[in-house]
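Excluded from the complex is one protein chain; the other protein chains are retained at their positions.
Letters A and B mark the chains as written, and numbering starts fresh at 1 in each.
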Amino acid sequence: MALANRNLVTIDDLSSGEIEAVFSLADKMADSMDEQFGVCRGKIMASLFFEPSTRTRLSFETAMHRLGGNVISAVDIGATALAKGESIADMARVVGSYADIIVIRHPWEGAAKVVADYAGVPVINAGDGGHQHPTQTLCDLYTIKKERQTIKGLKIALWGDLKYGRTIHSLIFALAKFGANILFCPTPGLEVPENIIKKLTTEYGGELEKYEALDQADKRGLFPLDAIYLTPGSPHQLAMMPNVSIQAELKTGVDALYVTRPQKERFATAEEGRELNKRYPVVDKRLLKGKVFKKTLVMHPLPRVDELAYELDADPRSMYFKQAAFGVPVRMALIALLLGTKEVSILKEDFFPQIDYPLYRRGFGVRCPNPRCVSIQASETKYIKPEFKIVNRKPLTLRCIYCEHGSEPKYVASSDWHEGRLANKKYHSAGSHWARKIKPENLIIFDSESEAEAHGFKPSRYARAHH
Amino acid sequence: MALANRNLVTIDDLSSGEIEAVFSLADKMADSMDEQFGVCRGKIMASLFFEPSTRTRLSFETAMHRLGGNVISAVDIGATALAKGESIADMARVVGSYADIIVIRHPWEGAAKVVADYAGVPVINAGDGGHQHPTQTLCDLYTIKKERQTIKGLKIALWGDLKYGRTIHSLIFALAKFGANILFCPTPGLEVPENIIKKLTTEYGGELEKYEALDQADKRGLFPLDAIYLTPGSPHQLAMMPNVSIQAELKTGVDALYVTRPQKERFATAEEGRELNKRYPVVDKRLLKGKVFKKTLVMHPLPRVDELAYELDADPRSMYFKQAAFGVPVRMALIALLLGTKEVSILKEDFFPQIDYPLYRRGFGVRCPNPRCVSIQASETKYIKPEFKIVNRKPLTLRCIYCEHGSEPKYVASSDWHEGRLANKKYHSAGSHWARKIKPENLIIFDSESEAEAHGFKPSRYARAHH
Partner (left out) sequence: MALANRNLVTIDDLSSGEIEAVFSLADKMADSMDEQFGVCRGKIMASLFFEPSTRTRLSFETAMHRLGGNVISAVDIGATALAKGESIADMARVVGSYADIIVIRHPWEGAAKVVADYAGVPVINAGDGGHQHPTQTLCDLYTIKKERQTIKGLKIALWGDLKYGRTIHSLIFALAKFGANILFCPTPGLEVPENIIKKLTTEYGGELEKYEALDQADKRGLFPLDAIYLTPGSPHQLAMMPNVSIQAELKTGVDALYVTRPQKERFATAEEGRELNKRYPVVDKRLLKGKVFKKTLVMHPLPRVDELAYELDADPRSMYFKQAAFGVPVRMALIALLLGTKEVSILKEDFFPQIDYPLYRRGFGVRCPNPRCVSIQASETKYIKPEFKIVNRKPLTLRCIYCEHGSEPKYVASSDWHEGRLANKKYHSAGSHWARKIKPENLIIFDSESEAEAHGFKPSRYARAHH
C-alpha cells in the first residue's frame, strides 16, 4: 500500500514494513542531504501548534525546508481560533484548502484524528495531549535501528513517567510491533495506563509479567522495574521460571534505557507534581555503572529537566542528541512519502494485522469519560458524534475512536428486543449474562442509569446484577 | 491605471474594472497553480498581524509561497513594538525598507492607511479594527461571480452583526459598486452604522428603503429584514409599490445570504455580548427550507461560532469553505499585480468615480470621536495630524480620512472674518445659516465650546442657534 495521501495520526497507521520503508528513505536522504532540496519544490506544509513547542516544530519545518518546500506556521492559535470559538474541523478544512500537508499539535486527545478527518490533505500528528506522538516514535526506533541494526528481540527499558508521556504510548506499540521486549520502570504512581496494557497484550500478543509477582526474594531488583512485556516471538522461558532467572536474563544487559521527563503540565494537581518529583529517579553516571547498562543506549525524547544528568552528555552511550538530529531525515522521508513526491516499495506485510472490532456509533448513551478527549469539548460536540470500538464484552469495554481511552459502561439495552414495543425498552447491567447475549449491532449502551432513563428505558431485573 | 505599486486599504481603492482584472488573473492562476511558482521569486512579503488571526494570515502567506516568494512574519507585535511604545509610522518605514510588500492587520481603525502612508512599498489592509477588510470582500465577490457569473442586479442579504463586522463594511460598498441590491438583515441592535448608510446612498446613488416603513401589513416578514438598498441601475418599482410587492419580489429568491458571526471582541461590554447572543439568529436547514432561499448561496467569512449550523456543511448551497479556498488565488493575483510581477489590462472604467470632497486639514479644533481611530492614539498623535473630508454642510458632517468615521461637529468659525482682527474671532453654531456661508477653505471647526475658547474664540450670537 503506497504512503501517498495517507495520514499519520497514531503509530498504528503504519505497518512495520511501512516504517522500515520510511527508514530506508531517511537513510538515503541523510546520505545526500543536498540533493533533496527540490524534492518538495512548490509544496506547502502547514505547521499548526496549539501547544507550545520549539523542538518538534522546528524539526518539521527544517525537514520541509531541506526538501525545498515552504512552510506556513501558526504557533499562536491557542489565542486565536479558540478565542473566536472556532472548531477544529473548520480550521482543518480551511487550512487543508491552503496547504498540501498539515502537521498538528494540540492539547486535546484525538484532535489530530479530527484534523485528518476533515482536512482533505495528509495530516501528521505532532502530539495530541497525552495520546500519541508517532513521529517521535519513528525517531526513537530509527535511532535504535541505526545503533543495533534490528529492534527485534531487544530489551528496551522505559523509565520515568509512563502515565502521561505520549511519546511512551506511541513507542510501546511500535516496539511490540517490531518484536522487542519491554521493561517497564515507572516512577511509582506514573505506571502505564491500564487501557494501553490491555491493548498491548490483546492486539500484539505476548505476555506481561508483573515484576512483583515474580520476584519474591529480592524486591529491590536492579532498578525500579514494575513489569516486563515479552514479545510473542521470544522464548517464553522467562515467564516459566522462578524470579532468579529474570535477574539472570536482565544481567545479560538492557539494550536501551528510554528516559522521560515528568509531564508536569498534565499532572492532575501541582501537589501531585511536587510529590512525584521527589520520587522521580535520576539517570546518572552512578546508575549507568551497573553491569546491566554496560552497552545500553541512553535515550530521551527531550526536553530533559532533572531526570537525566548532564554528566552523561559526553558518554558514548548517550543517544538523545542523535535522536533529535535524526528527526530531520526521518521527517523528511515521511513528508516526501505522504506528499507522494517520493515512493518506496514496502518489503513486507505487518506481523500484527489490526483487529476489526465492532463499532458503537449510535451517537448517544455514552460519551468518552476522558476529560481531554476532543470528542467531548464544547466547540466540537456540534459536529462530532461519539464513536467507540467494542474491544471486549466481558467486561464490556469501549475504546473511543478519537483518544483511544478505554471505558467500561455499566448499562446496556438491545434495539432488537424493544423494536416497536415500548414496554420492552428495558436496560440491563452490562455485566449480566443476559446483556452479553445482545448482538453488537443491536447494542445500546448507557454510561449511567439516568442516561438510560433519559432515553425512555426502564431497569430490567438484570439492571443491578453484576456478573 | 496599472495596479503596480498601489495600496489596498479600503475597497474604494479599486474600481470595479480593476477588481474584475484581479479576478481574471485569479482565474488563470487557479487553473495553472503549478506554473505560478516563481512569479514572485526573490520577493518578500511582510505579514504583520497586531491582532491574532490564523485564517487570513495563512491565506496570504500561502498565496506568496505559491508565487515562489518569501515571507517575513510578525504575529507577536502586539507584545513587542507597542510594549516599547513604537509608532505605526516608524514600524512601517522600517519594515518597508526590508520587504517588497506589506500585509497589515491592526485593531486600530485607519492603521493600514498610516502604514500605506509611510511604508514606501505596496500595503494591503488585512483588517483594521471594525473599519475594513477589503481582501475578504474580494474573496466574497469572487465566490459570487464564480457561481452566478455576474454580481449586477443580484439580491444579496447581509445577516447578523452588521455593526461591528468589518467584512460587511467593505462588502456593502463593493456590492453597490457592482450594482447589486442589498437586503440588510441585522440582529436587532447590530444594524449597519449610520455613516456607512450615508456614504452608500450619497456616493453610490440608489435608494435605501426601511422595511418597517414599507410594510404595514406583516411586520414579521420572511426573515429579520431591516432595510433594502436598491442599486441605481435596477428598476425602482419596488420603492414605488406597496409593501406586498416587496414580499413578492423577495419571493423570487435571494441570490446570496451572507452570514456573519457576532464580533464579540468589539462589543462595548460583555453584557452587550450576552444580550445580543441570545437574539442572534441561527442559519440552519429549517431557515433555508424557505422558498426564497431555494437557490441561495450561503456565505460566511469564517470563523463561525453558533450562527451557522454544521448540518449545512454538506448542502450544495454552502459556499463558505469555497470562499476560504478562493482566498489563495485571489490574494495571489492581488499580490502579483501590486508587486508588478504580473500585469492585466483594465477593461472598463468605474461607474462610480470617487467624490472630491473638500478637506479640513488645519490639524486643530476637532479630533476624530471614534475611540478606535488610529489618529487619536497616544503613540500616533506625535506625528498624525487629524484630517477630515467635509462630506456635508447641512448638517456639517466630517469623515475622518483614517477610520472613515462620520461626525457632526457643533461649532465653526471663519478664518476670513477674523483675519488680523482679534475682536472678530467669533464662533458660531455649525447649524446656523451664517455658518453655512463660510467657504470650505475658510472653515475652522470645533467639536466643543471649550475647544473654540481654548483657541481664543468667543461665541457669536449664532453660537447657540441650531437650525
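By definition in this document, a residue touches a chain if its C-beta (ideal position, glycine included) is under 8 Å from a C-beta of that chain, and two chains touch if they have at least 3 such contacts.
Nothing here was measured: the structure is a model prediction, and the numbers come from that model.
Considering the whole complex, the residue from B:Arg274, B:Lys291, B:Arg361 or B:Lys382 that touches the absent chain is B:Lys382.
In the complete assembly, the contact with the undisplayed chain comes from A:Val75, out of A:Val9, A:Met29, A:Val75 or A:Ala430. When the missing chain is restored to the complex, the residue among A:Ala325, A:Leu359 or A:Ile390 that touches it is A:Ala325. Touch with the chain that is not drawn comes from one residue among A:Gly189, A:Pro303, A:Gly363 or A:Pro440, which is A:Pro303.
Remark: the omitted chain is touched by one listed residue; of B:Leu8, B:Val39 or B:Val95 this is B:Val95. Annotation for chain A: contacts to the undisplayed chain at residues 34, 37, 52-55, 57-59, 61-62, 65-66, 68, 73, 75-76, 261, 265, 302-306, 310, 313, 321, 324-325, 327-328.
Along chain B, the points of touch with the absent chain fall at residues 41-42, 44, 46, 48, 70, 72-77, 79-81, 83-86, 89-91, 93-95, 97-99, 382-383.
Going forward, only the chains that are shown with their structure count from here on.
Taking the mean of the C-alpha atoms as each chain's centre, chain A and chain B sit 48 Å apart.
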